[in-house]
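Every protein chain but one is kept in place in this view of the complex.
Entry: subunit A
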Amino acid sequence: MFKLTCSIVNSLSTACRQASTKGTSFSRTFHGTAVGFQEVAASSKDSSEASRDFSHFPPLPGHDSPLRWGGKKFEELPILHIKATYNNTHIQLTDCEGQSLVRTSCGTEGFKNIKKSTPVAAQTAAISAAAKATAKGVTFVRVIVKGLGPGRLSAIKGLTMGGLEVVSITDNTPVPHNGCRPRKARRM
């Protein structure tokens, strides 16, 4: 199943790359599958791509890309999860297998109640997480963001301020296809 998905993704990506290099113009409003849309979005940056050899998409699991960060392949880099809820921001660093290394949040930094739901608190939590991570010998990291909270962008900024190198940003916000019923609408 995994190999089948990889082969499908490979053929789709090569087909899209060939289509984009032929110079067909796609507008930004084109909607498609996630992989297809990412290919289309990059075709508008073709000129910079050709000169830079940089693509906005990550190296896919089936592909063997030559990119290395600190000697590690993309799949072996540690993952940093940022859960940005509306009341707080949690940051957890795990290695590629999933073993937790560092865990901080706005609450562990000494903020309480309403001050936890601020971008400044998320930034301080990120700086302390970056400091602990560099103490453990981690330099390059992939970031996964979950949730639309106030600390979503400032946590990533705090990581770079704390000295950690961000390689890629993934958005893993849970989108239910009409699963659990959320709470009732607030009337203010």
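Keep this in mind: a residue touches a chain if its C-beta (ideal position, glycine included) is under 8 Å from a C-beta of that chain, and two chains touch if they have at least 3 such contacts; residues count from 1.
Keep in mind that, in the parts below, contacts and distances are computed from a predicted model.
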Can you pick, from "Phosphatidylinositol-3,5-bisphosphate 3-phosphatase MTMR2", "Cytosolic Fe-S cluster assembly factor NUBP1", "Mitochondrial ribosomal protein S21" or "Stem-loop binding protein", the UniProt protein name of the chain not displayed?
"Mitochondrial ribosomal protein S21"
Just the residue numbers, please: which parts of subunit A touch the chain that's not shown?
2, 5, 9, 28-29, 31, 34-35, 37-38, 41, 52, 54-58, 60-61, 74, 142, 148, 153, 156-157, 160, 165-176, 181-186
